[in-house]
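Removed from the display is one protein chain of the complex; every other protein chain stays in position.
Per-chain numbering from 1; labels A, B and C assigned in written order.
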Amino acid sequence: MASSDQGSKQLSVAIVGGSGYAGGEFLRLALGHPHLKVTQVTSERSAGQPVALVHPNLRGRTNLKFRKAAELEEADIIVLALPHGSAAGRITEFEGKGRVIVDLSADFRLKDPEVFRQAYGEAHPAPDTLGNWVYGNPELHREELRTATRIACAGCFATSVILALYPLLKLGVLLPKDIIATGLVGSSAAGASSSDASHHPERAGSLRVYKPVGHRHTAEVQQELPGHFPIHLTAISTPRVRGILSTIQAWIPDGYSDRDVWSAYREVYAAEPFIRIVKVARGIHRYPDPMLLDGTNYCDLGFEMDMDSGRVVLMSAIDNLVKGTAGHAIQCLNIAHGWEETTGLEFAGLHPA
Amino acid sequence: MASSDQGSKQLSVAIVGGSGYAGGEFLRLALGHPHLKVTQVTSERSAGQPVALVHPNLRGRTNLKFRKAAELEEADIIVLALPHGSAAGRITEFEGKGRVIVDLSADFRLKDPEVFRQAYGEAHPAPDTLGNWVYGNPELHREELRTATRIACAGCFATSVILALYPLLKLGVLLPKDIIATGLVGSSAAGASSSDASHHPERAGSLRVYKPVGHRHTAEVQQELPGHFPIHLTAISTPRVRGILSTIQAWIPDGYSDRDVWSAYREVYAAEPFIRIVKVARGIHRYPDPMLLDGTNYCDLGFEMDMDSGRVVLMSAIDNLVKGTAGHAIQCLNIAHGWEETTGLEFAGLHPA
Amino acid sequence: MASSDQGSKQLSVAIVGGSGYAGGEFLRLALGHPHLKVTQVTSERSAGQPVALVHPNLRGRTNLKFRKAAELEEADIIVLALPHGSAAGRITEFEGKGRVIVDLSADFRLKDPEVFRQAYGEAHPAPDTLGNWVYGNPELHREELRTATRIACAGCFATSVILALYPLLKLGVLLPKDIIATGLVGSSAAGASSSDASHHPERAGSLRVYKPVGHRHTAEVQQELPGHFPIHLTAISTPRVRGILSTIQAWIPDGYSDRDVWSAYREVYAAEPFIRIVKVARGIHRYPDPMLLDGTNYCDLGFEMDMDSGRVVLMSAIDNLVKGTAGHAIQCLNIAHGWEETTGLEFAGLHPA
Partner (left out) sequence: MASSDQGSKQLSVAIVGGSGYAGGEFLRLALGHPHLKVTQVTSERSAGQPVALVHPNLRGRTNLKFRKAAELEEADIIVLALPHGSAAGRITEFEGKGRVIVDLSADFRLKDPEVFRQAYGEAHPAPDTLGNWVYGNPELHREELRTATRIACAGCFATSVILALYPLLKLGVLLPKDIIATGLVGSSAAGASSSDASHHPERAGSLRVYKPVGHRHTAEVQQELPGHFPIHLTAISTPRVRGILSTIQAWIPDGYSDRDVWSAYREVYAAEPFIRIVKVARGIHRYPDPMLLDGTNYCDLGFEMDMDSGRVVLMSAIDNLVKGTAGHAIQCLNIAHGWEETTGLEFAGLHPA
């Protein structure tokens, strides 16, 4: 796509599946984006109702009503915020409606249909189309995103892990030993549909290991990271609503130190607008903490070394719905249209929060 | 009932509707009660499953499995923990199974069928039986409870309000002006079934006024309290799972003071094992706080006066599932069987919690 | 002040007492405000340190460091974010530094020194200056604010109560009976200094009545509201960090109804950019809830009537640090400088949150 779209003209956006949390968050961000104009939001369940009834933070911000997906009309950008597995089988239907398609689900993230089959337990319904999609992670794929018209937004847990590891693996700062990533995940990551597991009395005080092994994001982490290191994911739900904190245990070669980790992050991320290295010697906020990131597009990264063992503990925090989903998507769209990369993503986060 | 049941023999208990929170809490308390032996627990939804699957705190504490209510056999005590409106129509069915029946729902609390109709929106299915039931509040009905075989357990919000007001209304320490009770209620009060409203991301940070006017417990509060003062209830859900804190705004006659409130509470509640007056001049825990009561059968009461206006603010805290439901029921059973009134209700509560 | 300041020139802002929550929140908002440029932030305790060390949400957003108040230099706007009682005695010192002064404390809110003495327990140190200040509530004092150079920002609990009651009292929709306001308040309202009462294990699960009677905001509520109705405030701390939910119990004359409350709100607030009436018949978010307002400048108002008793329950929710403090101040500054009133206050709030 050309990088000359910077005029005041707004591009029209249709959000398919806008009653969920990912779609709602994209809607919130797009409503505040100067170059985007949301013209359609679909929801089968809430068709006919004002979007503000489902997303009450948008009261007074929009008069849009949900329509059924069957009523979808053309738009410059189609954002698919459907449950995993729902978009892939219908992708040609959506491709007829808009030039740029952003998918927030896992349907188009993996390049290899066989890897998809293993991770998601069934054959991909449109394997031939997988090559058309760019993995929606600006820090790794900025150049491809500049001309992308198919963007498969990265998974939230995967994003926190990939962004922490990428510079170190790229620059060879880690040993080829097993890497362990433990993700503490907020309840919004499981979506907007209620269930026994999400019932407040069962969940409010819980620290629940919901995926000790076999997390599906392993596949995209392995696809995106250089080298062929074994990477193991464990996911635990916490009492927070938003946010992911990943702690990642890895190993550094003899002779390497803190300084090499610093250097790698600086070298790779120096110009990144949404990556902050948080490693502070004083005060109470010394490392990344999702508490500070609700509503923001930051990925905060930190680390600490155990020189005796060569172990390095990486820490990575994001808001799962922003940098983990909808904000990441906006950032990709900004790149794809040549807009200032931070447009619509300026919120600094709250303190206290 | 005789007061001579104090031997080591245990009475058998059947809990009907034991997969909910009220039934589960009664089960927990009964398992630790030396004179009770739970022999049956019913659940239509979970029939055949171990009760510890639904109530995981009871792992290793019981091997009981749920059965269907249709399989209910005789027991000394039948505890009905069904949704409101479910027990009344089937009460003769249960009366054939046990001598003592305790109902934890609202079905038999109101004496006047017409009041029931207004509060619950439909005619009572067994109006002639209402006179057989004792309202299950030991502080007001201890003597009746000694011989009771039908106990209709008091409502949780109602209990917190009644216990705070009863001594003051009985002894004429309040003016006949409108009384306002605001209840802050934990999420467990809405029961064990998940819903959109109880979905963790929608509820965790919420302060939700769910019943600003028209709360059904108004009827039992008015029935139980002396005088005919207008009493108004507002209920707000909080991020806590358990607990109710009621603040009650009332008015004191000229010439009355703090001291008269103290005296009234002391006179009426001096011998009560589960009422504590909490009004402390130092420290950080000066008034009743449900934080300290999870799992206990206490009702903590406090108050403060505004001498300029004659306003008195009463504060009342309980665990809605214990003093508000199952613990209250156990206390009633202890009285009805002549057992030490605190039996099975000894837990002191945690600090910090 | 002229309404012609709309050019791109930024006014310089000095924040005195910027390490607390009110000052930090003003800083966050001012950093995103196109017409403001924060040039100085003072803190005695943290002088010399980067502001982002104390307000970690501002990492990467500003390179400002705290200085001591003694080093304060001139600025177009001086924002005083000092503890209550600290600004009044030193006000001439600050008046020499800037043309416009905004005070976020309670020091200049009350017009009558005698009322101040009663509410705050000591004589006002500069009673002659009280007449210079405009009470910083745009909904009540917009016209005065247009030319104001001394703005005394409204108290947070007071704001939630005043905004709910003002239209109804102004238009005579309420009876002259006792009004009861119960405020559920987040922990940030007590400030940034740690204490035994704010220690997480003592506070996290607490519902703590901290001001059952005698709340100091009563004075400003009575000053600002028309009529001389008796108004009674009770304040309870909740597990939330931000936010106030006030429920207000009042009385409506015979023959009045819901519709009259609607009309009053519409008539008075129709053009208000930050007042929303929230009273929805469907869904789970039917009334105002502070959960939805973190970081926003909204005041959401709702109500429900009990036609039998003539009681109306008003509900009012704000973020205590935004509409209750720093956002309110920004809104006042926007008015005083003729800027678009919503400038810098566009954040919509999060859902889920």
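The working rule: a contact is a pair of C-beta atoms (placed from the backbone, for glycine too) under 8 Å apart; a residue touches a chain by one contact, two chains touch by 3 or more.
Remember, it's a predicted structure, so these values are computed and weren't measured experimentally.
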Across C:Ser187, C:Thr218 or C:Thr234, the one contacting the chain not displayed is C:Ser187
Which listed residue (A:Glu71, A:Glu267 or A:Asp306) would be found touching the missing chain in the intact complex? A:Asp306
Residue, one of A:Ser194, A:Thr247, A:Thr296 or A:Thr343, that touches the chain absent here: A:Thr247
Quick one: which of A:Pro290, A:Gly324 or A:Gly344 touches the chain that's been left out? A:Pro290
Touching the absent chain in the whole complex: find that residue among A:Ala126, A:Ala197 or A:Ile277. A:Ala197
Contacts from chain C to the absent chain lie at residues 21, 186-188, 192-196, 198-201, 203-205, 239, 241
In the complete complex, the non-displayed chain touches which residues of chain A? 177-178, 180, 182, 184, 196-197, 201-202, 205-209, 212-214, 230, 232, 234, 236, 238-240, 243, 245, 247, 249, 251, 283-285, 287-291, 294, 302-306, 309, 311, 313, 315, 317, 352-353
In the complete complex, which positions of chain B touch the hidden chain? 21, 24, 28, 31-32, 49, 53-61, 187-188, 192, 241-242, 276, 278, 280, 282-283, 285, 289, 292, 294-295, 298, 300, 346-353
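The definition used in the following text is that only the chains that are shown with their structure count from here on.
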Chains sharing the largest count of C-beta contacts are B-C
Same or different interface residues for chain B and chain C, judged by whether over half of the residue numbers are used by both? same
If you average the C-alpha positions per chain, which one ends up nearest the average over all of them? C
Where the CA atoms of chain A average out and where those of chain B average out, how many Å apart are those spots? 46
Shared interface positions of chain A, touching two or more other chains: 21, 188, 192, 241
